[in-house]
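Apart from one protein chain that is not included, each protein chain of the complex appears where it belongs.
To keep things simple, chains are lettered A, B and C as they appear, and every chain counts its residues starting from 1.
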Amino acid sequence: METLSDTILSQVIRRRPENSHKGTFGRAVLIGGNAQYGGAIIMSAQAAASAGIGLLTVITDPRNHSALHARLPEAMVVDWQDFQLIDEIQKSADVVLIGPGMGLELDSKLLLQSILNKQTASQWLVIDGSAITLFSRQNKPLKYPERTIFTPHQKEWERLSRLSIENQTLERNHLRQQELQASVVVKSHRTEIYTEKNIYKNPLGTAAMATGGMGDTLAGIITAFIAQFPDKEQALCAAVYLHSLIGEDLSKNRYVVLPTELANQLPYYMKHFEQ
Amino acid sequence: METLSDTILSQVIRRRPENSHKGTFGRAVLIGGNAQYGGAIIMSAQAAASAGIGLLTVITDPRNHSALHARLPEAMVVDWQDFQLIDEIQKSADVVLIGPGMGLELDSKLLLQSILNKQTASQWLVIDGSAITLFSRQNKPLKYPERTIFTPHQKEWERLSRLSIENQTLERNHLRQQELQASVVVKSHRTEIYTEKNIYKNPLGTAAMATGGMGDTLAGIITAFIAQFPDKEQALCAAVYLHSLIGEDLSKNRYVVLPTELANQLPYYMKHFEQ
Amino acid sequence: METLSDTILSQVIRRRPENSHKGTFGRAVLIGGNAQYGGAIIMSAQAAASAGIGLLTVITDPRNHSALHARLPEAMVVDWQDFQLIDEIQKSADVVLIGPGMGLELDSKLLLQSILNKQTASQWLVIDGSAITLFSRQNKPLKYPERTIFTPHQKEWERLSRLSIENQTLERNHLRQQELQASVVVKSHRTEIYTEKNIYKNPLGTAAMATGGMGDTLAGIITAFIAQFPDKEQALCAAVYLHSLIGEDLSKNRYVVLPTELANQLPYYMKHFEQ
Partner (left out) sequence: METLSDTILSQVIRRRPENSHKGTFGRAVLIGGNAQYGGAIIMSAQAAASAGIGLLTVITDPRNHSALHARLPEAMVVDWQDFQLIDEIQKSADVVLIGPGMGLELDSKLLLQSILNKQTASQWLVIDGSAITLFSRQNKPLKYPERTIFTPHQKEWERLSRLSIENQTLERNHLRQQELQASVVVKSHRTEIYTEKNIYKNPLGTAAMATGGMGDTLAGIITAFIAQFPDKEQALCAAVYLHSLIGEDLSKNRYVVLPTELANQLPYYMKHFEQ
């Protein structure tokens, strides 16, 4: 097991090549946000944009489009019932994030299945929030490509792994990760990352971050990092670490850190650690 | 009668336990905001989020959802006509705030009655704004659980207590509070708090805070404090005091203090007084 | 003719009485904003709120409600087709502002007529923007109460006064103001104020303020000042002067001053000049 440190940021966040364009930094597609939980996908989108994604499309309930644009005109939006357009957008994606605020309705489940079916082996997939719970509810496990990252919090991990929270030891978690054949980020006040060969422990995190939306924000950062940086395992670790680092820093003079405020700090922190 | 001071903040605002998650800091459900007064519940929500609530759901007219999300994606939203979902959400609540901008329509009254009927003895209830007026208009008094806090301004208190403003003395107010069997915050330029055994006087407050929305903001802070901190009477006192303290501080260089600006300061002040 | 100076601010902007509430600082009703020009009434509302109005209701096309709330939850909103509610709201107003972004449609004209008919002698009325043009187009002049202020820019004043811009001399303007039996603010890079007995010249103003929305912002400040301060003629002068003073100050490091940015400065400037 490796404990993460600032080193991971310097390793991952590279000076951008001068001759580049927005396509160079990846195309992310974020899927989530039903009528009740629309804020979740908005927070993921803000985080992805501030974490440097090149192009960003958000597929969500149309009731969320106006608020998303009011906060982040940098994002493109698609109605999550527009299956034809979703297909086309998914094809162009380097990374797909599915789940934040997606809800557990039948429509959400069907959309999840459709996205999984069409995901190709060269694309990365981040499965978060409601999508993890939808996964856990399937009798017959859903298929997903190899390049998949699950980002459950402990309760969601309980559902997905069938390990109760007290049984979520490093060993058992890793075993279960091997069975899943996907990377797993188990979020808690000391988040752990499980990949095929390694376990990483995040030494940072603060109770000031224990507020709704922090996980959605992390999912957005992970998505942007996977899209931009070549070593995907390191990129995942860097995203987790940076999220907590900013949260800790902001908590020095804030009792609670609002997720959108954390996201706003990303460009400055990334510049600071850029090599 | 006890006059509040900074001490109440240090007593109430405790360092957060390290091993915690968003559920640790409470689930608040905020109900209010018709088509005309939607801004009120938006302001309550911003205050509750900045005051550190763990999870926040706002039940309001759907016409307010987009503006709420544009300001505060951290909140979840529910259509206030969706009774089935409201039931489910209310069950999960630690604290319910009802009233800001709710209006006096029949639908608002029916929703108030339904919420009161379903509130359990273990849940806290904050009754503010229009909901207090709705209360006052009932011939047959509505029932409510013991863990209830009314937050009227003087005019609303007149309606609820049948005491004209000039007759609102400490003694008469306390007597009426005893009959109500609920805590009462009588808001004025020197707000008073009445509980079963005590009367507290807030020595702070400034005319720069005399602007629409300040009460909605206070209701949000009270809700978040009751949800987070174990001693509910102290938490209530701390919320009232902190609201005025920030208002006074901001008024040092502002002729008028906008409620949303006050809310933004909460994380910093709470950190400052954290013990 | 009197040239305005900082003195007018100190005379008008009084320390608020300690024992006060939001009602103490006036109720303003702002009417305007069709589907095309909704931003205008939003900017008026922001200015009125930041200039210290106690309670603020905006009557506008419902398509503008969400954006208004997203910017300013402090305002209440009413559908400008809801005549019954408009009647009720107007009755409670200390000052009515009508015109910003109202448009010239038949519906706008009918609403203007209805508001004029129901305005009482004790209420103040500010007529701005489209409402001035609507006025000018009537063959039979519309009636309005004595406590009325017109705030045309030079082109609108041309329409209302039938004086071409080159003929808008102090004398002719004053003569026309006497016929109108209302105060008139003729907006230009050196705005003039005409009242029954006096003419005031504003020595401030900068080309950095020559951008769409500045007039709407001024109308909001005038409305809030008339509502709050006892000497209405002085309040009008102070509003005009302060608007330009802030504009000039901001222009020291900005090539163009956006109206909403100007409005945000109001609380600080008002505090500075408070006596």
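Criterion: a residue touches a chain if its C-beta (ideal position, glycine included) is under 8 Å from a C-beta of that chain, and two chains touch if they have at least 3 such contacts.
Remember, predicted model here, so these are calculated numbers, not experimental data.
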Option from C:Leu9, C:Ala70 or C:Leu163 whose C-beta touches the chain left out: C:Ala70
Contact partner of the left-out chain, one of A:Ala70, A:Ile127 or A:Ala208: A:Ala70
Residue among A:Thr7, A:Ser20 or A:Gln138 touching the omitted chain: A:Ser20
Missing-chain contacts mapped onto chain A: 13, 16-22, 24-25, 49-56, 62, 65-70, 72-79, 85, 266-268, 270-271, 274
Chain not shown, touching residues in chain C: 35-40, 42-43, 46, 63-64, 66-68, 70-71, 153-154, 188-189, 206-208, 210-214, 251-260
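Just so we're on the same page, only the chains that are shown with their structure count from here on.
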Most distant chain from chain A, judged by the mean position of its C-alpha atoms: C
Fitting chain A to chain B on CA atoms, where both chains share a sequence, rotation angle to nearest 5 degrees: 90
Chain centre separation (chain A, chain B; CA means) in Å: 34
Interchain centroid distance [CA atoms averaged], chain A/chain C, Å: 48
Residues of chain A touching at least two other chains: 66-67, 70
